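One protein chain is absent from this view; the other protein chains keep their places.
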């Protein structure tokens, strides 16, 4: 009887079965300005909220000797709409994450191995530059150009966290040199000379 | 002629037929982090903006001698996306709305009948406790644990309003004891003894 | 010993004494776009979160036979920054809350006594009109013109709740006729004739 | 080899193909409280971000001698979700954009030709009125009643920009007189006399 | 008597004197994450909401043959907290607004004279490029690299509007070359050669 009455209370208090505390991304349904559509709660499991894709090192065997592995909503559907996402940075000795921005989010970097020199530039063109050790945090305000370079003789590892589940990532060199923006326009809008532009377009696969 | 020209003006000025001042929930269409999809304006009537489901008393014939009746977006589609929703509280003499939180909203309580003692606890563990009379308002900041208990010898009634159309409702005892979270884990994370946990799991239908 | 260790845990876990779960308005300190400055937590008491100013009826002995009593952040400092506020509507028989808008918030009306006919008009000029009984809710989307009129032979009472702690209140007749906006301009921008404007300016204390 | 390695870097760094920096409106897919669904990036072209519909003058051959041409998300899909939209104002000599509000946005007016007298009224019923010349800007805070009237003997042109991709537009006279809101209710809620209301309903096509 | 009663109504309805529909910046008071502190309403005049500083052409007698004149909250206090601001672009023949970002806002460009070729690059490195004529609008999504170049044999003029009262402005060349970021680090993070960097640092006043 006691139990029966209490269960009745549950029914009354929990009748709002449609309440969603989260919105796990359904990557195949329509996307809105606020993010992906929500997967039905019925199909949500704890695995939607867990992501193991950052536990393995990224491949640093490239010219930048570094890798960025994202855990944005597209990779980690559980963060959709929650205002957070992550990525892993691997920097071999001499590795560089070149100048880039996240158009839609601020970022916190946590160094978990090695040493990383990181910097950002403000709208007033001031440089904020620091060499970080294991356990240090550094915050990069939204939309500002920043970079990370290895400061150790061995691989450094960092994790970065963003204030959006879809922060975006615009890498400066790729934006300038890895597409069909005409060399002349790149020159006019960056003050770089044509030879420099053509060389980098060549390396990065750009045309025009 | 006068009328003709003015009607022309209407056409020019009102040509943006797609403008929506609201987004009445279509509960069958995709949900996004910002709420339910919008019903076509063509099908919207005033009844979407009116909700009579809180005019009748909730059933207080349960062990808590109380009932919570929600008017969130799932019940009251007109509030979808407007940053507001409501619920009705009925507390018979001795009734209790046990400790709970709304993960996504702040709340204002209005007492319309009887007397209710309400309280919340802050992150600093301070208690804010007050006995409210008819016509009093009390605000409960977002996400904090709070409760309401009857302070009258007869039924008290309150209405609560939330700063979200989907505030969520997490009832502490149900979160702890009405599911399959293992007794041992509940004990480790609450410092309650096993006997207490098992008793409450029994009452609330929890397992493990 | 047991207690000592646990208290240590408290110190470690609660060291962030500066955390504020709320921002009770300090009406004398600077105001920002997000609301009033916060009163020091040390000085906050439960009375900051409770407001009794809506428990008494407003004075309906005016030509509109109605009164609006606000509980915005300026009157009810505990709601500051929490995205909620309230007001009380008293409508004597024949009472009218004339056409008005809240520039910064959506609104939910709860009828607690009598009967109220309420309506709003959308951007598409559609009218959403309903006569509400005790216990009914109606939502008015942000920024749209709306009104409430008594539908009972005795005093009706409603409480309204807003999706902002500072919703604003622009009463149409006062905006048009209770200031120094030149009669000619009022005429040109409303298509009302000069005699009508001058009469209402006279009643409402407008000039020019 | 150099190129190969660098391209590898591109693959690693750009693997998040699903990132959207924008959400061009797909007007046929579901709409959410945050805006229209996003068109697939694959189908997005620069023309989605460009709008030429404001380059031609609106038709001012109406009784208000003025026209408003919107470039909201419904007309200009590229602005969807970006918190911005626009419109063009044409005012022939004597032209008037009558009192109106935008329920969901603040507005900046730029005068590009002629001279325009613009004003808004605050919640405190204060009038902010100014005659603007070419090149002047004026800002109208969200949701407040405002108007623009020609101040030149020839056509004046302005462009307005909104803090939302879907600002809404509620024209006072149309809200009051261009629908089926009963004359008696309009009278009770505006204090206008019945003859005035019926006349304007006649002109604007209202009934009841 | 009629007037007396109505004035009483005004008092009752307008008692909330502290309501602010806007927050005109007090540039000397504390700034918060949401913007500048608000000037007292008593001291606000229409001139706070009007800005004439964009009516005169910027000085294009520089190497870029162009000028950007801002009307952000710091210059135009009335926009503070309203989610909007503006700037004027002057481009002499051959003028260039070099690659830049606004870290905190999307932008709409309106061409009012001449012809401007504008472009932006997405996170996916796609180029969106268009030559705009007088009256055309183009939107640049938040935080993405973009530029504008003259496409006319005479001065072109554009006005840009932002979705924030404080959008920020980071000009690529100045961020890279007009400060003390060491040449070696610039090289490592941009893949530009040292000679190029040193030359641009020389021109732009950078050191190290």
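We call the chains A, B, C, D and E, going by the order they appear; numbering starts again at 1 in every chain.
To be clear about the criterion, a contact is a pair of C-beta atoms (placed from the backbone, for glycine too) under 8 Å apart; a residue touches a chain by one contact, two chains touch by 3 or more.
Keep in mind the model is a prediction, meaning the values are calculated, not measured.
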item	value
Chains still shown that are in contact with the chain withheld from the display	A, B, C, E
Residue in contact with the excluded chain [from A:29, A:86, A:152 or A:185]	A:86
Absent-chain interface as seen on chain C, which is shown	2-3, 5-10, 12-21, 23, 26, 29-30, 32-38, 80-82
Residues belonging to chain E that touch the chain removed from view	27, 30-34, 58-59, 61-64, 66-70, 72-75, 103-104, 166, 168-171, 174, 178, 202-205
Hidden partner interface residues of chain A, rising order	14, 16-17, 19, 21-22, 41, 45-47, 49-52, 54-56, 71, 76, 78-79, 82-86, 105-108, 110, 112, 120, 122-125, 128-130, 132-144, 159, 161-163
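In this section, only the chains that are shown with their structure count from here on.
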item	value
Chains partitioned by contact, chain B not counted	one piece
A-E, A-B or A-D - pair sharing over half of the C-D contact pairs	A-E
Chain copies touching (chain A, chain B) - same or different residues, decided at half shared	different
Distance from the mean Cα position of chain E to that of chain C, given in whole angstrom	34
In chain C, residues with contacts to at least two other chains	103-104, 122-123, 125, 129, 141-144, 168-171, 174, 178, 203
